[in-house]
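One structure, as structure tokens, below. Some questions next.
Of the protein chains in this complex, one is absent; all others appear in place.
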Amino acid sequence: MQRHLVLRVTTKLLMPFILLFALYVQFHGDFGPGGGFQAGMIFGAGFILYALVYGIDSAKRVAPAGALRVLISAGLLLYIGVGYAGLALGGNFLDYGVFSAQAPKGQHLGIFLVELGVGVTVAATMVTVFFNFAGRGRD
Amino acid sequence: MIAAHLPALQIVVPLVSAPLCLLLRRGDLAWALALAASWAALGCAALLLQQVLSTGPISYQLGGWAPPWGIEYRIDVVNGFVLLIVAAIGAVVLPYARVSIAHELPEDQHAAFYTALMLCLTGLLGVTITGDAFNLFVFLEISSLSSYVLIALGRDRRALTAAFQYLVMGTIGATFIVIGVGLLYMATGTLNMLDLAERLPPMAESRTVLAAFAFLTVGAGLKLALFPLHFWLPNAYAYAPSVVTAFLAATATKVSIYILLRFFFTVFGTAYSLELVTLENLLIPLGVAAILVCSTVAIFQTNVKRMLAYSSVAQVGYMVLGIGFASTTGLTAGLVHLFNHAMTKGGLFLALGCMVLRLGSVQLDSLAGLGRRMPLTMFAFVVGGLSLIGVPLTAGFISKWVLVQAALEQGNWFVAGVVLVGSLLAIVYVWRVIEAAYFRPAPGGDPAAPNAAAPGGEIVEAPLSMLIPTWILIGASIYFGIHTSLTLGVAERAARFLLGGGA
Amino acid sequence: MDALGLYNYWIAIVLMMTGFYVVVSRGNLVKKIVGLNIFQTSVFILYISMSKVSGGTAPILAEGFETYSNPLPHVLILTAIVVGVATTALGCALVVRINEAYGTVEEDEIQSQDQEA
Partner (left out) sequence: MLLSFLAVMAIGMLRLRNLFAVVMLSGIFSLLSAGLFVALDAVDVAFTEAAVGGGIATVLMLGTLALTTDREKPPEGRLQIIPLLIVVATGALLIFGTLDMPSYGDPTAPIHQHVAPRYLADAERETSVPNVVTAVLASYRGFDTMGELAVIFTAGIGVLLLLGRPRKRRERHGGGQSGGQGE
């Protein structure tokens, strides 16, 4: 598909919107439907679209396997880290209330952070899975 | 401060080590980290059990939300005991893993392998410790998914099909558990196990609850390889990497049995499970069938790993029998056997792993003359075999002795007889291995051995890093055959706790 | 407790059993995974059906709404969906590897190859 001009141009036009939408879903999940998981999925799907149109190789230059490996771990570590932070600040594991003098604010911060962790790991996992499947082509 | 958060640390320490292992990339560093984490987990488990024994059940509120709104960890004698078993096996298996895995897996997969292994350990511990029915499912899936991967890493291509079969069966089992939990939630409006236990008795007549009970039983039965649902297990154990087989054989089915116990006795309550549904009419025949059929099948296996895998299904039968009696003695027998069998079977599979390292195969024929070439490994196997049979002074004897007592208490001579017959069958299959190893001459040069790991045909003893863990487990199965106060004492308390209303 | 009130659950159960039947009866490994997917999705439908409150609205708090549907099953199913897709990914990876090792994804052909070996 690398040679279809229409596809390439459309993809290029769409990409910013897909990624922007992913970010919107990520950060607006507190108020409307959405959250880290859905955002990660959309982000991953957008990237897969890019890889399909522009070829796996150029996609891999954008997101090398090593970086993906780091990102997969980083998201989970962020989540667990938030949990540990709760411990360190004198609460129970994953207690976000202690992050701020007013518990609800701390909660909001905690939710924001863990959703971010979810989004990162999900997106990176999706892309990794896709690369690994695509990398075993017939050739 | 740390003591108060032990329940969370028990899970989170191994969990955090998993992504870190992946980040380290170097196999040896990842191994060192996993080792440290597994020992820390063992320490947590020991402290927790001690705390429970002296002060009673511990409750920990994750996220600081009170149950039933938040998720609660609840440790009592029963799961404290199971936690200790799982963590101990993890801590013993890891030192062993380094050489064995270096031999069986390519270098660049090591870090990811330890990641998967730590995830599996986390999942199993998480299933055991949690007091929330849905949280149980989530952690069950962590352990299941990682064990599918671990099994698929076996060198034979049949490992792949075995893993796929396990994936299908395991997913059906897990989905059944989800259906069961959903039905319970629909009937009561809560997911917390203690809360469920309080709300269920008034609805004992409800058909929804009965359906939930059936789905949970079948779902857990699939996971623990309860007799007619065991078809995934022999292949999965036979073709997985040695370390994985030893780890899973000693922990995964045990945790599933714990799930069954927890739902039967805590959530539904003794009155419901035994008086209303009369579970013993189901469990005892299944246990008997498992012992007789699978022990017999084991005799005809030529792959020793597969032989022991069938024997595992039979041993699950003993534990199920113990649960089926539903008396304090019966449950004690089930729980003690859970512990003893974890030590014995773990040790046996580790011994087999040593043979795989040197021979490349564990076909009966290739073991010929091994008694002289790998005396320590082979002797470990013999001792483990004796414990499997249930010879006095081994741990296996203790559990079978208590089980027979439980049978006789209820005047059930038939079951007592079955236990004896099972031991006789075990003698036959263990003897086949011993006969091959000690009484057949070692083949000279042996072109049939499919592995070139021992060039020049010289087969030497396995390295110490593998022998010591093997002997720790085998030694434990002797030690706990002589000093029974720890195992029997705790198991009896746990049994009484389960029957005493459960709460 | 009228029959109509349970209709939703029953359809979900019929779907569930269709998926389950695909899993246990079909020998094609890809189809087994599809079957598992149907099975699990139908369980999700069962859960979400439980959560519905007549006259309720989506559980996002806003002015002017009084009744909301039950959010807890939604949360559980979100988790379950993720677990489901993780299982699918692993299953697909295994199918690819099996196909590389055996050259087929039919259960009976794999079995006959194993018996020859």
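Every chain is named by a letter (A, B and C) in the order it is written, and numbering of its residues begins at 1.
The rule is simple: a residue touches a chain if its C-beta (ideal position, glycine included) is under 8 Å from a C-beta of that chain, and two chains touch if they have at least 3 such contacts.
Computed from a predicted structure; not experimentally measured.
Student: List the displayed chains that the omitted chain touches in the full complex.
Tutor: Hidden chain contacts in the full assembly come out as A, B, C.
Student: For the chain left out of this view, which of B:A40, B:L53, B:A211 or B:L499 touches it?
Tutor: Residue touching the absent chain, from the options given: B:A211.
Student: Please identify, in ascending order, the residues of subunit A that touch the omitted chain?
Tutor: Residues touching the hidden chain, for subunit A, are 29-35, 37-38, 41-42, 44-45, 48, 69, 72-73, 75-76, 79-80, 83, 93-94, 96, 103-105, 107-108, 110-111, 114-115, 117-118, 121-122, 124-126, 128-130, 132-138.
Student: Which subunit C residues touch the hidden chain?
Tutor: Interface with the chain not displayed, on the subunit C side: 1-2, 4-22, 24-28, 30-31, 33-35, 37-38, 41, 44-45, 48-62, 67-79, 81-90, 92-97, 99-103, 105-106, 109, 113, 117.
Student: In terms of residues, what is the contact footprint of the unshown chain on subunit B?
Tutor: 15, 18-19, 22, 62-63, 65, 68-71, 106, 108-109, 112-113, 115-116, 119, 122-123, 126, 134-135, 138-139, 141-142, 145-146, 148-149, 152-153, 155-157, 179, 183, 185-191, 199, 206-212, 214-215
Methods note: only the chains that are shown with their structure count from here on.
Student: Using the contact definition given at the top, which chains are in touch with both subunit A and subunit B?
Tutor: C
Student: How big is the gap, in whole Å, between where the Cα atoms of subunit A centre and where those of subunit B centre?
Tutor: 36
Student: Could you give the separation in Å between the centres of subunit B and subunit C, each centre being the mean of its C-alpha atoms?
Tutor: 28
Student: What is the distance in Å between the mean C-alpha positions of subunit A and subunit C?
Tutor: One centre to the other, that is 24 Å.
Student: Residue numbers of subunit B touching subunit A in their complex, please.
Tutor: Where subunit B meets subunit A, its residues are 5, 8, 12, 15-16, 18-20, 22-23, 25, 60-64.
Student: Quick check on the complex: what are the subunit A residues that touch subunit C?
Tutor: It comes out as residues 31-33, 37, 129, 132-133, 136.
Student: Across the complex, what residues on subunit C touch subunit B?
Tutor: 20, 23, 29, 32, 36, 39-40, 43, 46-47, 50, 72-73, 76, 79-80, 83, 86-87, 90-91, 94-95, 97-98, 101-102, 110, 114
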